[in-house]
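Every protein chain except one is present and positioned as in the full complex.
Here the chain labels run A and B in written order, and each chain numbers its own residues starting at 1.
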Amino acid sequence: MSIAAAEAKELETEQASGLYRDALSRLLRNKAAMVGVVVLVLFVLAALFAPLLTQHDPNVRVGPLASNPEGPTAQHWFGLDEQGRDFYARVIYGTRLSLLVGVVSVAVGLSLGLVLGALAGYFRGWVDSTIMRAMDLMLAVPAFLLAIALVTVLGRGLFQIMIAVGIVNVPIFARLLRGSILGNRETDYVLAARSLGTPGHRILFTHLLPNSIAPVIVQATLAMATAIIEVAGLSFVGLGPADPRFPEWGRMLADNANRLDQSVHLVFFPGFAIVLSVLALNLIGDGLREAIDPKLKD
Amino acid sequence: MLRYLSKRLITLIPILLGLSFLVFAFVRALPGGPAVALLGERATADQVAQIERELGLDQPVHVQYANYMGNVVRGDLGRSVVTRRPVTEELWQRFPATVELSLAAMLIAVLVGVPLGFVAAKRYQGVLDQSSLVASLIGISFPVFFLAILLKYVFAVRLGWLPTIGRLSVTTTMDNPTNLFLLDALLTRNWEALRDVIEHLILPAAALATIPLAIIARITRAAVLDVLSEDYVRTARAKGMGPAIVDRRHVLRNAMLPVVTIVGLQVGLLLTGAILTETIFAWPGVGSWMLNAIRARDYAVLQGGIVFFALVVVLVNLLVDISYALLNPRIRYR
Partner (left out) sequence: MPLLSVDDLHVRFRSRKRTIYAVNGVSFDLEPGETLGIVGESGSGKSVSSLAIMGILPRGAQVTGSVTLDGRELMTLRDAQMRAIRGKEVAMVFQDPMTSLNPVLTVGRQLTEVLRKHLDMDRNQARDEAVRLLDRVGIPRARERLGDFPHQFSGGMRQRVMIAMAIACKPRVLIADEPTTALDVTIQAQILELLRELVATERMALILITHDLGVVAGICERTHVMYAGAFVETAATTELFARPRHPYTVGLLQSVPRLDAEAKRRLQPITGAPRNMTSLPDGCAFAPRCRYATDESWNNVPELREIDPGHRVACWNPVPDAELAALDAGEGGGD
């Protein structure tokens, strides 16, 4: 046997099974992240199959109007709210709004942000400066305040709220992608591609973008978590979706913050619904971050 | 260092200008038009006409902007629809309460978060470390208003240990030279009032502090872990320096650099959290003022609040940059 072959045999300890497979296996082994996935799946199922999970309609009164409605009973698992509606149904149906807003607003922020970031990172020069100045400006205003301002101007329709929350995310994604592109531009493989005459847009799409996907996915997950909290916050200050047909957890908290002595269930359930859904997303996002680069300690 | 600072100051100007333009655009974009917005829905036609003349709405945009900026610089941010008082006057009256609450929350977040992160890093992958990671994730998953409600429920409604309304009991009297009640009580040596003030401050400050605490703990942990694996820590050990000295002089002094930056960035979070928390505890600060303004469509106040918050954030960021430059010798000396 030649020496080289003997070498190859001896060094056969770790085969690189591909970047994505490595990351995936690391993620699957992360118990906390897996818990998050399970919880998130449960929420998604609750949103999709809400009518199957409860026979009550969240907007129909089945009990009396009361200033201090009663708590959980065998018939009404989460009790009734102050308008006599089944609270369990309202909380379950509330999942739909939260998840919908989470997904759509992040999609909005992501697409806009990625486009801006890609333009800035690829073209550099004045394009970069202008875009980044605008991003800095947006970041100078605290996110929630920006959301408040946007909703005030755009209105309280569901679509407008999703846009508002989405826009708040744009600078984060723009910065992320720009940073990633800047970091990868000077790598040897990109220089090699350029020296071979590969056209710019080709380089962008086949080399630069795919390598930036991973942190974007992480950020998208975390952005979804903040979106849910932000919408709840908007509802809390009275700027949530104006349509009363959509139960929203944040508004439930706002409406019932003063009924704590008798009807704490009215804040307890929606509040923890928020916490659990956001926690699930945070666990997943964290797990993704760790799976992609385990050397990173944060 | 001077060059670094002047660069930072120069970038400040376009940001301030940009912000002022954004607010200006915001007011112009409000539903009903700026006049109605600033006066309220029940304004008479005459009042509306007058305001429109004042605002110069018939004039070109850049003139309007110049007028607007002139007003802002003079401290004229309009009048509250609800109370008819100048916005700047009410702002001046309310902001000490928010400052006190935010400072208390920041203090809690730093004094608890930094040591927590440090110990977690030192006992890497130990019980404290893993549980602190989970705990901080849970911490940032709580909306601050829910946390405030929960704290109120547990400590006031159920246990009755702490009050939930305002900064001071009705029965307590004290002098307020600075309007920062904690400081005032100390200055006037009013011990009874001091106790009352602290009792009122604890719950809202704790609620507000939780998210920044969780973030600061995580960042500290990451920073300390990074520093612990640096070569110069190994050198310090090789010189025979004891663990306490290595931790203090070598590890912490370097780890604190990124932590300071993050602490500064938390201010934005604190301020917006204040909007939500103050309401729940009837805390008479800028936050609850803003919340009421939103509900009452008092856009003049809303504008004033946004200006206030944005200014504070920008200033704090500048402060953070300055202190970072002071702390990091690589920037301070060439």
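For the reader, a short list of remarks on this structure follows.
FYI, a residue touches a chain if its C-beta (ideal position, glycine included) is under 8 Å from a C-beta of that chain, and two chains touch if they have at least 3 such contacts.
Remember, predicted model here, so these are calculated numbers, not experimental data.
Note that of B:Arg3, B:Arg74, B:Arg189 or B:Arg330, the residue touching the chain absent from this view is B:Arg330. Which of B:Thr164, B:Thr210, B:Asn254 or B:Thr277 touches the hidden chain is settled by the complete complex: it is B:Asn254. Check B:Lys7, B:Arg85, B:Arg195 or B:Arg237 against the missing chain and you find that the one touching it is B:Arg237. The set of chain B residues touching the chain not shown comprises 230-232, 234-242, 245, 249-250, 253-254, 257, 327-330, 333-334.
Operating definition for what follows: only the chains that are shown with their structure count from here on.
Contact residues on chain B toward chain A in their complex (touch as defined above): 14-15, 18-19, 22, 26, 29-31, 134, 137-138, 140-143, 145-146, 149-150, 152-153, 157, 218-219, 221-222, 225-226, 268-269, 271-272, 275-276, 280, 291, 294-295, 299, 302, 306, 309-310, 313-314, 317.
Only residues 32, 133, 136-137, 140-145, 148-149, 152-153, 155, 225, 229, 232-233, 236-239, 250, 253-254, 257, 260-261, 264, 267, 271, 274-276, 278-279, 282-283, 286, 297-298 of chain A touch chain B when the two sit together in their complex.
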